[in-house]
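Before I ask anything, here is the structure I am working with.
With one protein chain removed, the remaining protein chains of the complex are shown where they sit.
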Amino acid sequence: MLNQLHVQPQASLALEVKNLDVSLNDGTAIVSDISFTVLAGQILALVGESGSGKTTIATALLAHTRHGARIVHGEVNVAGLNVLRLDQEALRQVRGKQVSYVPQNPSTALNPLITIRSHLADVLRSHEPGLDVAQQQASIVNALKEVELPHEDAFLHRYPHQLSGGQQQRVLLALSFITRPSVIVLDEPTTALDVTTQAKVLLTVKKLCQHYGVAAVYVSHDLAVVKKIADHVIVLYGGRIAEKASATALFSRPLHPYSQGLINAIPDIHLHTIPVPIIGNAPSLQSRGAGCVFEPRCKRAKLECKTSMPALEPLSAREDHAVACINLPAHAPQLKIIRSTGPASSRVLVLGSQQPLLEVKHLSASFDGKQVLKDISFHLKKGECLALVGESGSGKTTISRAIAGLNAQALGSLYFNGQALALAARGRSAAFSHQIQYIFQNPYQSLNPRQTVRQTLLNTVRHYFPSKLKDSHEVVAAALKRVALDPRIADSFPKELSGGELQRVSIARALVCEPSLLICDEITSALDVSVQAAILELIKSLQRNGLAIIFVTHNLGIVRSISDRVLVLKHGRIVESGEVDTLLDQPRQPYTKELINDSPSIVDI
Amino acid sequence: MHAIKQFFYSNNSQINVGLLLTSLILLLAILGPWLAPYAAQEMVDARYSLPQAGIALGTDYLGQDVFSRVLHGGISIVWMSIASALLGLVLGVVLGLVAGFFKGRVDQVIIWTADIFLAFPHLILVLLVVSMLGRDKWLIAITVAIAFVPGVIRLTRGLALSISKHEYIEVAEMMGYPHHQILLREILPNILTPLLIHLGTMLSWSVALLSGLSFLGYGVAPPEADWGLMVNENKGGLQIQPFSILVPILLIALFALGTNLLAEGFGRKFSRINESTEVSEHA
Partner (left out) sequence: MQNLELKDFSSVTPEQISLPATAGPIDRGLAEVTEHSSPLPSHVRKKGIISTNLLKWIAKRTLSSILGLFVISMLVFVATQALPSDPARVILGPEASEEATQILRHQLGLDQSLVTQYLHWIKPALVGDFGISIDSKMPVVNLIAGKVKNTLILLGLTLLVLIPAAFTIGIYLALHKDALLDRLAISFLIFVKAVPSFAIAYGLVMLLSTLVFNIFPAVSLIQANQSVWSQLQFMVLPMLTLVLSSLPYLVRLIRGSLIEVLQSDFIISAHLRGLSRTQIIWKYAIPNAVIPAIQAIALISSVLLGGALVVEVVFAYPGIGSALNAAVDIRDIPVIQAVVVFLASGVMVINLLADVVTVLLTPKLRTA
């Protein structure tokens, strides 16, 4: 459908960035040596994980840096003007008019005290002061139509908080497109949205860019989303361009080891393989050395990589494909991502006849007077991995919290190993409560910041198994080894650890309780893709050792790669359930079909 | 110029000056009685005589030595302000933690009572109790502490509520840790910094409150020497012998300033630390 849209035949150069460098005020580089061009009507994606500098580049295109940083040098040419050289008033006229910006978090990007109409009118007043009231109104109505929002007065007089997240993001799009800019910068505009909403917003963006010949710079951490929308892709790592290519070339023949790693790390709904993590963590600003930034995590690294910074070299004069790696294989193999059809080899076979570990019967719950769970019943077998899938508000987290005993309002019955289980955690005996453990979404708040890793682990051990305390050293070391952490971090405080490490410590704390059921609530959504893959691998290995897993997620790719069975939830009810491959390949309910269709994927269907 | 700028920009200079002032006043108040050349109630000259040899700061409304009375008159306000601030903190933190953690009915009752008490301005509340029950120093200190409690409850409760949303508290709850362990080991250490900063602020309030009370004549009873009382006693001599008023006012102000600066300095230092960790997370 997208391909049928009319593309302008001779696209002109809309944006040119040359040798852009941004540093902290103390001189530490954030991004270096960034050069690229975007043609009118095309979408360039800047892809990278946290710390790659993608947002820094995005705002630098409007000559803006966050507090404490500055643009050292470089050129950003838009419509013949170098944006970085303008005085304050000239820059103001360019911002929003020539280059506009769509921020990341729609809920905080609008002034809570003024209406939608006021927002749009303020932009028009700033950039098109000549318009009379009628023209202004026409322009506002038109802008809302373009982003597929209602445009009657009632809607115009709403305040930002009265809109859904998707609507807020569309208002921000309208604010950016209303002036017909030549360049639009989108900074992860769909991260906060549900999959279905995200798919629709992306479609709108792509349509508008092509229709009006707007060049777009699309910042994202999600390669699958990028594949859906971008014409060209720049892969960023540690503040530098690792690889630059057309979208087709990048996904069919990624050359940089990081690009390859990134693609292999994505759990994809159409792939039956377990994602492969990239070992290590993204480097901090201060720890970047003289050599290739990726060298510490690179499997192909040579001695030379440590000392010399690789330049971004085009593969050939003809091709628009450039890589910054001195150690490219002579014949880069074509990456083959094939949609497999059979069940994945990794599935744990579950015997049908055994007694269920957990039974949930007629579970319902309400929150703030609204019923969020309606009569949920399901069961879970020993060693099985069950995925709870749904969009925000579907009740998936509420179910998992109720099983963990964290929902005071829940009603219904739970049976664990055939015995009735109290609904409140406080009502459960230690013999039960140690068997059910919960890992939270946000690793940064899962550990007491005033306790070292050792204290956290030992407090747990002391609570359940005081007799084990006599060889506390071994207990801690063993627990950390089990989650592939260096036992030497035992005396670190949480703030000294990365998100991935924190999540591993949380898992270690759960494991010292010797659980038989582990509830994982979106445990990877706060993590980078490459780190996520490592956590998924760990969870899978725990399952192989007999642990039952309930995995809550909105990401169908993760569901495909680690779960055995799936429950699809919508508005607090189970819509569909079944064995994972059957359900994902032959969905029966329209809602499930929609979810699957809207899931971004790196595989061509 | 640069040094001046440096001074006003640094939180450490706030802490240092605060520490210096506070400890100076503490020393003066504690050691004063031993250093004073005269006893507190000793008449040395005519009323309101100006400073002269042997009478460094002149005399007061009765002809007592102002310098000696200043040295004698600090200890009450110092110990009373420290005691009331500490007591107010402890009582408020206990009630606030209970309210913020157990929520529900308990919370409603505690916070409702606190709100009722918040409708009484501190000074009015203290005045009411002192006028009815007498001016015993411990009684005054306890009343001042109680006047502080509702504020501490609100602060602690708010902090405890925001901390209880953190997942590590839910983990403790899920594992069934005893309540006192959750309150003391998981919550309290994480809200201690703002509470200690509040302690500093309360200290400066109690200095103002207690000296104000003495000034109104409901605090320390004459003929005992006390800074706040001295201002009241000597207000008739403002134009003749300003030192009898100026010096006690200055000492009260410096003590309040010192404690205030400590609270400010630590407050900003810790919030700066929080900010910088946030920045590095985003980078």
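Chains here go by letter, A and B, matching the order in which they are written, and residues are numbered from 1 within each.
Please note the rule applied: contacts are C-beta pairs under 8 Å (C-beta built on N, C-alpha and C of every residue); 3 or more make two chains touch, one makes a residue touch a chain.
Small disclaimer: the values here were computed from a predicted structure and weren't measured.
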Of the residues B:A40, B:M174, B:V207 or B:V220, which one touches the chain left out of the display? B:V207
Checked against the full complex, the residue among A:E16, A:E75 or A:D122 that touches the missing chain is A:D122
Among the options B:Y61, B:W79, B:F102 or B:F120, which residue touches the chain absent from this view? B:F120
Pick from A:K54, A:R95 or A:R170: which residue touches the chain that isn't shown? A:R95
Who touches the missing chain here, B:V109, B:L128 or B:L184? B:L128
Could you please point out the chain A residues that touch the chain left off the display? 59, 62, 64, 67, 92-97, 100-101, 103, 105, 108-114, 122-123, 125-127, 154, 157-159, 161-164, 172, 175-176, 368-370
Give me the chain B residues in contact with the hidden chain, please. 5, 8-9, 14, 115-116, 118-124, 127-129, 131-134, 147, 151, 154-155, 157-159, 161-162, 194, 197-198, 200-201, 204-205, 207-209, 211-212, 215-218, 231, 235, 238-239, 242, 245-246, 249, 252-253, 256-257, 259-261, 263-264, 267, 270-271, 274
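One rule holds in what follows: only the chains that are shown with their structure count from here on.
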Take the average of all CA coordinates in chain A, do the same for chain B, and state the distance between these two points in whole angstrom. 49
Chain A residues within the chain B interface of the complex: 30, 51, 66, 68, 284-285, 404-406, 425-426, 428, 430, 433-434, 438, 440, 442, 444-450, 459-460, 463-464, 495, 509, 513
For the complex, which residues does chain B have touching chain A? 166-168, 170-171, 173-177, 185-186, 189-190, 277, 279-283
